[in-house]
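Note that one protein chain is taken out, while the other chains of the complex remain in position.
And then subunit A:
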């Protein structure tokens, strides 16, 4: 990382909660969760499926109708943002790639056509910028005027990630964007995010793959509780080659709180 001094908190989340209702039955997916994302850091969010990792991300991006939280961005309360302004800064990339428009270039520029960016400082990327950005992530064989529907799922996932990165958010929430990718392409996606983090973006990833060494911290969401498992995940790297499940590895490895992290219910 090569950063000197204290990491700068970008997104501070307290009391994240999600209730769902099925008829008369009220169910808490999680409640009272807190976490902080720092500039220049990648944080991995792991945990069993159905534990609410995606929901927590949607909650941070103010996208989930059932979830809410008290949040600040660069010290400014979320109340001071419209939902649209907030989402341009805390950008969620859903797991399922969705590319709209007739060409790849059009698909990538789509977010720039929205009203919220009409007088923003972020410039619409020109063809050269798009070309270079695509080449960078191993999509040098994807022409700008190709139909996005012709791309493979892995290519689509990377284009979606690139599209959001080009809008220049402060926080990027990537929901299993490497799920459909082979190891090479997953690594390319990881490097793309690493570079964004190195430029000061706060990045959070939901992942099901084995740790790739990019994350500075790993948080586990299980049974509505968020735990910092950074230490354990490191142990997990060695073990996961044998046992793919790193949640039930020895709990003797204490979570050494070197970074003064939060992550508790």
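Assume a contact is a pair of C-beta atoms (placed from the backbone, for glycine too) under 8 Å apart; a residue touches a chain by one contact, two chains touch by 3 or more; residues count from 1.
As a working rule, contacts and distances are computed from a predicted model.
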item: Absent chain [UniProt protein name; select from "Putative mRNA 3-end processing factor", "Monovalent cation/H(+) antiporter subunit G", "ABC transporter permease" or "DNA ligase (ATP)"]; value: "ABC transporter permease"
item: Contact partner of the left-out chain, one of A:40, A:94, A:125 or A:148; value: A:94
item: Sole residue of A:116, A:144 or A:214 that reaches the chain not shown, by the stated touch rule; value: A:116
item: Of A:66, A:106 or A:210, the residue in touch with the unshown chain; value: A:66
item: For subunit A, the residues touching the chain missing from this view; value: 20, 61-66, 82-85, 87-88, 91-94, 96, 98, 100, 110-111, 114-117, 160, 164, 167
